[in-house]
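All protein chains of the complex are present and in place, except for one that has been dropped.
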């Protein structure tokens, strides 16, 4: 008997990627999918690449044990409150339960959080840092794509006090990170053959990054500058992180290897990684190195923004929450080239 | 006990894609890989996305029951003769056993075939047309990428005598089809933001297409013009095929659906397909339609050139030859977007 | 004293490209630009790459001698009637004056033409075929991008009776051809790494192609199948045209060279052309060749869809209409790679 799960708002890029991954899951059955404007249509009509999944888009979530919410922020929180009331475990792909301070939602997302009482209970779903809590939780906040790449890149250095608090995170993302909502910025002829920096006044993922890095080391007050960039490709995030080393003569690579020893999805690699090496997978490739001229640690990390930066991480969280092997349905190798 | 298989010349795009697909196969173990210049290196050092496959590139093929040869033409035939002598079943990814007339190798590939006695025995590995023969064969010639897309698009129309013999096949291929060998034509800055037609004097896949189409209908002498084009993407082939209808009032779509009924990897679709809908999968999407103004049949087909057009088709052939369910290790959905 | 010209609806891809080209014109001054939703803004605020053009987007066209209308169809015709009434020469970039039969607008564009009395007067602005008429005209219908590539590819063969009437035109276009209006089809992550055929039931450029080819040879009733494809690049169209030769032993290349002798923007080339070789230029590169196996003529043509397929051709028309050297402001070489 497979466990029944659902996806709220399956038609965005993360939602459809969760569906793709679940299709290969031996212990879980995708039993209910909802959408906003396409209710009543077959999934395969709307998304032909998912035609093998014989489901119709519904208005209301059916009878499931766990649900992924891929709604936009605010709407997601509202739907999640209802799901929890029905006893359904929830993985929230929106940002609605990532931040611990309700005021941050007013400040960064411009809405009054409808369920602040749940913020404390929600577990930040970065498995490598919060595995036991996630396994016990009924509400997991799936991390943002940029935060996943940045926090995994910096966690060993921060936790072990290897770096000074002044941190620069320069991230390069494929265009799918901007979602499926139409805008001129991601219109093909505008985004193609083009690189740009954006959100220089402060991206919404910044408070999430700062919050989680701060929790890793109470003594360090990280001063983070985070600049995201759009690059002309569909998938992938590469984050390059910079900070001064706090101590000399530390074997940084060894520290990173020790920190991530045994992790199925995080690899500390010997040569600079490429986003393409993670395409379609739940991997995070991390390359720490020291610029000896300046005493600066540089860490490069690569993920597929829709997998480890979204749907794959959500399935990884689901596996933990339902007691399955963490890697189930996430074993595939990268589609390269 | 898994069946041991090998890959000769694993480092090309088709070779590495066979390795990726076999990694997920429950009944087969990739036990031996060879390369030409990289002997002694770990597979993961050469191809980081395959790091989970713990194998070293060898000079000689080890003890296996079946082997995929991904060598260039001529070299492949030589290696295959040796493998067959050792009692190993062979799937040849090169063109060396696709053509039935040895003189065609002189004409189209400019070499004297070293094993013409095997040409008759070799089975053309397009499963949808030759399933029973493939299952019994010890030597399968895996079809070329363009021929796969073109023959599947035209087979129902030709077999059932729906079209006149004058046929135009206009194919658009992603750049990986040109392989991993360096050349200015596929240098990024040259191939990017560019479309070109090539091999207008006659592409090597033409005799293969004509041979197989001719076998489908002895009465039809197809006069095929085939023009391949290079488009700026990594994977995918879309072929647009044109021919005058031989009869009026035929329900072409129904004929196509009937022809491919039950096929796991060929889909006759209702809306024009996109190559992206097949990315990473073994699917061939086919859209037949009639231009009523001119009485012309138009058939559009889409494949991933490295999967159904190469490695996936090879694994499909292997499944048949080893008696496994044909779809094993080929069930994954497209990586979209 | 420069001649003052204007652009109606400057903010689309063709409109902005006309502005770019006029900026380098020594005898013309872009004096007035209009837009629909951005009235009052500086051009450089809306389109930073045009910041050197110090103009504000206006609601109404100012005092000019000639205007380019880059409005959508129907709206364009309405604006043009007013401009002609003011004594302004007009180059219409929309389709509104390309077709001679008013009923075709109902059939193909779904509107009743507001000025059918002007259809006969309007000159189809393909300079290479209609040079003298254009020079005398006050209303030029700038050809569509696909028709430009297809008609120039086929004109010599049709005019000289070299081919049979059964013609296939398979065109591959960069995504800017779909314009700047947002749609999922041209959303970056959907269009990238993807090729698709569209408008298989009949594209709006088909009647335009048929009309103009028919005028070249009254005896030939061309039966044209035209299939456009979207390829993942910003600019460029490559059309591959197929037709049976009507006569044997014709030196096709010589006929093509003779036909286009002296043309500044059409080149009959010796090797298969690439769209990239025309990037940013008004060139049309044409490669005619015979498939001797089937007796079929194949003609490949390449243009930049926004220049020779739009803005450049419009400026070429303007030069003729205003009595300037035809190549003025169109001399730049391709931006390659």
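We call the chains A, B and C, going by the order they appear; numbering starts again at 1 in every chain.
In the analysis below, a residue touches a chain if its C-beta (ideal position, glycine included) is under 8 Å from a C-beta of that chain, and two chains touch if they have at least 3 such contacts.
Please read all numbers here as calculations on a predicted model, not as lab measurements.
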Residue of C:32, C:94 or C:176 touching the missing chain in the full complex: C:176
Option from A:74, A:89 or A:276 whose C-beta touches the chain left out: A:276
Options C:222, C:273 or C:310, residue touching the unrepresented chain: C:273
Residue of A:84, A:102, A:227 or A:322 in touch with the missing chain, whole complex considered: A:227
Residue among A:39, A:112, A:200 or A:325 that touches the chain left out of view: A:200
Residues from chain C at the interface with the omitted partner, ascending: 13, 16, 20, 23-24, 47-53, 176, 193, 234-235, 267, 269, 271, 273-274, 276-277, 279-280, 285, 331-337
Contact set of chain B toward the excluded chain (per top definition): 13, 174-176, 180, 182-184, 186-189, 191-193, 232-235
Positions on chain A contacted by the hidden chain, ascending: 166, 168, 170, 172, 174, 189-190, 192-198, 200-202, 223-225, 227, 229, 231-236, 238, 240, 242, 244, 272-276, 279, 287, 289, 291, 293-296, 298, 300, 302, 337
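Operating definition for what follows: only the chains that are shown with their structure count from here on.
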Chain copies touching (chain A, chain C) - same or different residues, decided at half shared: same
Distance between chain centroids, defined by C-alpha means - chain B, chain C (Å): 38
For chain A paired with chain C, centre-to-centre distance based on mean C-alpha positions, whole Å: 45
Multi-chain contact sites of chain C, meaning residues that touch two or more partners: 174, 189, 192-193, 232-235
